[in-house]
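Omission of a single protein chain aside, the complex is shown with its protein chains in their original locations.
All chains are identified by letter, namely A, B and C, in their written order; residue positions are counted from 1 within each chain.
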Amino acid sequence: MTDRTMSAAPVPMKWVGPISISGNVMTGLQEVPLATYESPLWPSVGRGAKISTLTERGIVATLVDERMSRSVLFEAEDAGAALAAVRALAEHHDELARVVSEASRYAKLLDVHHQIVGNLLFVRFEISSGDASGHNMVTLASDRLMDHILRTVPGLAYGSVSGNYCSDKKATAVNGILGRGKNVVCELLIPEQVVRRRLHTSPQAIADLNVRKNLIGTMVAGGLRSGNAHYANMLLGFYLATGQDAANIVEGSQGITHAEVRGGDLYFSCTLPNLIVGTVGNGKDLAFVAENLQRLGCIEPREPGENARRLAVLCAATVLCGELSLMAALTNPGELMSAHLTFERKDPR
Amino acid sequence: MTDRTMSAAPVPMKWVGPISISGNVMTGLQEVPLATYESPLWPSVGRGAKISTLTERGIVATLVDERMSRSVLFEAEDAGAALAAVRALAEHHDELARVVSEASRYAKLLDVHHQIVGNLLFVRFEISSGDASGHNMVTLASDRLMDHILRTVPGLAYGSVSGNYCSDKKATAVNGILGRGKNVVCELLIPEQVVRRRLHTSPQAIADLNVRKNLIGTMVAGGLRSGNAHYANMLLGFYLATGQDAANIVEGSQGITHAEVRGGDLYFSCTLPNLIVGTVGNGKDLAFVAENLQRLGCIEPREPGENARRLAVLCAATVLCGELSLMAALTNPGELMSAHLTFERKDPR
Amino acid sequence: MTDRTMSAAPVPMKWVGPISISGNVMTGLQEVPLATYESPLWPSVGRGAKISTLTERGIVATLVDERMSRSVLFEAEDAGAALAAVRALAEHHDELARVVSEASRYAKLLDVHHQIVGNLLFVRFEISSGDASGHNMVTLASDRLMDHILRTVPGLAYGSVSGNYCSDKKATAVNGILGRGKNVVCELLIPEQVVRRRLHTSPQAIADLNVRKNLIGTMVAGGLRSGNAHYANMLLGFYLATGQDAANIVEGSQGITHAEVRGGDLYFSCTLPNLIVGTVGNGKDLAFVAENLQRLGCIEPREPGENARRLAVLCAATVLCGELSLMAALTNPGELMSAHLTFERKDPR
Partner (left out) sequence: MTDRTMSAAPVPMKWVGPISISGNVMTGLQEVPLATYESPLWPSVGRGAKISTLTERGIVATLVDERMSRSVLFEAEDAGAALAAVRALAEHHDELARVVSEASRYAKLLDVHHQIVGNLLFVRFEISSGDASGHNMVTLASDRLMDHILRTVPGLAYGSVSGNYCSDKKATAVNGILGRGKNVVCELLIPEQVVRRRLHTSPQAIADLNVRKNLIGTMVAGGLRSGNAHYANMLLGFYLATGQDAANIVEGSQGITHAEVRGGDLYFSCTLPNLIVGTVGNGKDLAFVAENLQRLGCIEPREPGENARRLAVLCAATVLCGELSLMAALTNPGELMSAHLTFERKDPR
């Protein structure tokens, strides 16, 4: 039986690349899919991808950390009771870990943090979630952890299974500081001649622009851990094409571009501490998603977590390609607008 | 000729509602489409929509402001030259307005703001953009404004046509303070009995949770103007279904839920200062988008801007529906998880 | 020999109180000194102090945590080298702890956090520092830790002994999330009649104002963990009177007031996660400071840290007194201004 109210929003999708990638997760050339209404994104990422193939090591992608988080909220009798509860949780860490493991065989409790505000107690659980992005896994685990804690720790009442100290899909600092999702650093060393011939600019121009726009410009805007030009664009396109919960681009967009001139060449890096991606779970069973993940080499028989890590690295490298391309374009007056005019009209939609 | 590299990512889409809406832009009942991989979103928004129809005025949506922005970056000789330039721009506001109007017949210069950091000058142009979200319009206008300014104001050099004081798709404070996109406030007064019967909770429980989770929880997370539970989810679904640049959910997610008990009933409001939506431009010519906009009543022959304002109000009302439903669910232990388990399995994908 | 260029800025000082305090650090009545140019601060704090004595338990002050931090900055060859260094540090935690303990007999390494941005490695050391606020202790320890690390961990170069991930005297989120200084929660339950007679307002009026001004008002201002009315005023006065480095009011001001109506009475709390105070070190040997600390009961022969904890609790309780008084005043039109006019003229300077 078909649900007649269901249909689909066919977002235009295109594969670009290949991107040359190395680092602690994968090595090789890989094309990537981007689904977006903003057609200039494809040639932009494509240009960055091409650059990556003209360098010695390609984009060196280093996976630094991975975890998914959920913060629950308890109402304590007072701050003293909240503090006593925090201490009880620390003493019974093994018990909490057992509850998490029982919620899912892929879930493992990594760490617990807390905040006390008056009599309110926020407890942030951090788990590893295998190949899943982990939203549901951590919610289920948190549900069970709350039950367990409310039964075993005195002085607490239920507040909420989500207390916003998680933080899911909101512009906060906690995710970058404590970790949420995959933390990936991508670095690319581009010979000066490649910068000049392919990007029509100089290493110094890009490094200077990065300081002025991405660091200082964001700072005067009252920005929060968001020192970049447009990570959100690449993340959206990649997330949609691979069945991710694209609302997580909110925290995903909070990353930092750092560029320097090194011996005349350009060192260009993108640090993405909050990539929330998975190769299993919601959205992954859609036919085109499964096909895309297949083509990305992300549903191979591997140890749990390996496929998701490969996906995260591909995503981060894609972000670097688009970031590099836009930053180069912005160093030249008029280039951004003419690119938009060209590609939006040529786009065969 | 077909581009064989092109395909589409068919994101599952469903219409929910109708929502009952009144206020300074539109009055009536309207269903809305949501494209998402997170199927529990549909019944969640649907529940909120149903509530809206059980109230006297429905969701009262007030459009407070609308503008699109782009900040350009100049390198001045020193801060003195930057200040002189700022004063020159103020004196020649009419000239700048003319340049903007010549860039597009729909564009109108509304305001100009600046920041000086050392010798760097960031100038933020704010324009009205008719029925377009205005990204391209404001970039084109900024391109021309920079040309004009570099020709007429001494002591400045080109820095970048985008200086991140815009701020586009990044977590900053400037958009909420100076404005970017449509600023819409949605309010709903829900009789106590409706809260109890339909949401299985009490007005006081929701008001208390809002303070503890959305206000205090976000605050301890180091949040930036993001006092809500999950605006990003509804925005993503609505943006994808209506051909919007969904990367703008980054700033769109920065809104505030405010709830209070009033005479025993529940006052529930969502303030969304940064809704970046349009009914013309990129993505709007796709067949399904045009059809959706048609069904939403947003491509009627009206004064420029009227269709986009209707779309913004529909979007904001959709956000309120989903926010209300999740907040209610979170007041009850276990409800969120069981809803996810129910709806993700029943979903006919 | 006297340095003739030296003199002193005699900031007007007054003792107010006593405040009634209980909780996990101290119990009793205590007057407190405030040095300030803003004379209305004294009667304001005095009024709050009086209220505390009219309640059952007085201000219940709970010390939640204490630590001092410094982040050093290394330049790594690349992110891979930075990650390898992070892992080496984790494996050699005991060695790092030994280095810290050798730097000062009062210093103890509590925790280590890091951030990797491109090839930059920020390492945040957290130590306990006995009765000292710990600025110098943690800097000395960090100096030695850097030496040790640069000798023993390959792939790193010196960046800076302070990398701003500390963060000292700057508006950031990291201190509230990871901890810096004493974390103290003060709570006061005030009978309705006391609120009405002494503060000329109602519990509901104060609770509502707190949500609207301190939570929502700060949020729209783009505030960062700063949900309060004027913590900075009390902190400055207390810090100056007790020889503290008052520039630390920058992070000290980042705290949250939470108020609710409970059974008709007023629950009023101030959470101050970043109180940086000490009873030994810079400034404490000045005669008037020593005398003030003496009178505060904070240079008694006790276990290391006990005196500083008492000082922190007294400071936090003082903050609550001033916060309560101002919040009450603001609920009544005209009261703030008339208080200023009264007290600034009556002040016998």
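Going forward, a residue touches a chain if its C-beta (ideal position, glycine included) is under 8 Å from a C-beta of that chain, and two chains touch if they have at least 3 such contacts.
Every value quoted in this text rests on a predicted model; they were computed, and no experiment measured them.
Novice: Which one touches the absent chain: C:R47, C:R67, C:K182 or C:H230?
Specialist: If we include the chain that is not displayed, C:H230 is the one touching it.
Novice: Could you tell which one of C:S167, C:N183 or C:N307 touches the chain left off the display?
Specialist: C:S167
Novice: Based on the whole complex, identify which of C:M13, C:M26 or C:V112 touches the chain you can't see.
Specialist: Checking each option in C:M13, C:M26 or C:V112, the one touching the absent chain turns out to be C:M13.
Novice: Would you mind spotting which of B:V11, B:M68, B:A132 or B:A173 touches the chain that isn't drawn?
Specialist: Considering all chains, including the one not shown, the answer is B:A173.
Novice: Against the chain that's been left off, what residues of chain B make contact? List them.
Specialist: On the chain B side, contact with the omitted chain comes from 23-24, 60, 62, 64, 78-80, 83, 86, 113, 115-120, 172-174, 176-178, 183, 185, 187, 222, 224, 256, 258, 267, 269, 271.
Novice: Touching the hidden chain in the full complex, which residues of chain C are there? Just list them.
Specialist: Missing-chain contacts on chain C: residues 1-3, 5-15, 33, 35, 37-39, 71, 73, 75, 115, 117, 120, 122, 136, 139-140, 143, 146-147, 158-174, 177, 209, 212-214, 216-218, 220-226, 228-233, 235-236, 240-241, 243-247, 249-250, 253-254, 282-283, 285-286, 288-289, 330-331, 333-334, 336-337, 340, 344, 348-349.
Novice: Please give every residue of chain A in contact with the chain that is not shown.
Specialist: Within chain A, the residues touching the omitted chain are 173, 176-177, 208, 211, 215-216, 218-225, 227, 256, 258, 260.
FYI, only the chains that are shown with their structure count from here on.
Novice: Report same or different for the chain B and chain C interface, where same means the shared residue numbers exceed half of all residue numbers found there.
Specialist: Same residues, largely: of all residue numbers at this interface, over half are found in both copies.
Novice: Express in whole angstrom the distance between the two chain centres, defined as the mean CA positions of chain A and chain B.
Specialist: Using C-alpha averages as centres, the distance is 22 Å.
Novice: Just curious, how far off is chain C from chain B if you go by their C-alpha centres, in Å?
Specialist: 38
Novice: Do you know which chain A residues sit against two or more other chains?
Specialist: Only 115, 117, 120, 172-174, 177, 222, 224 qualify.
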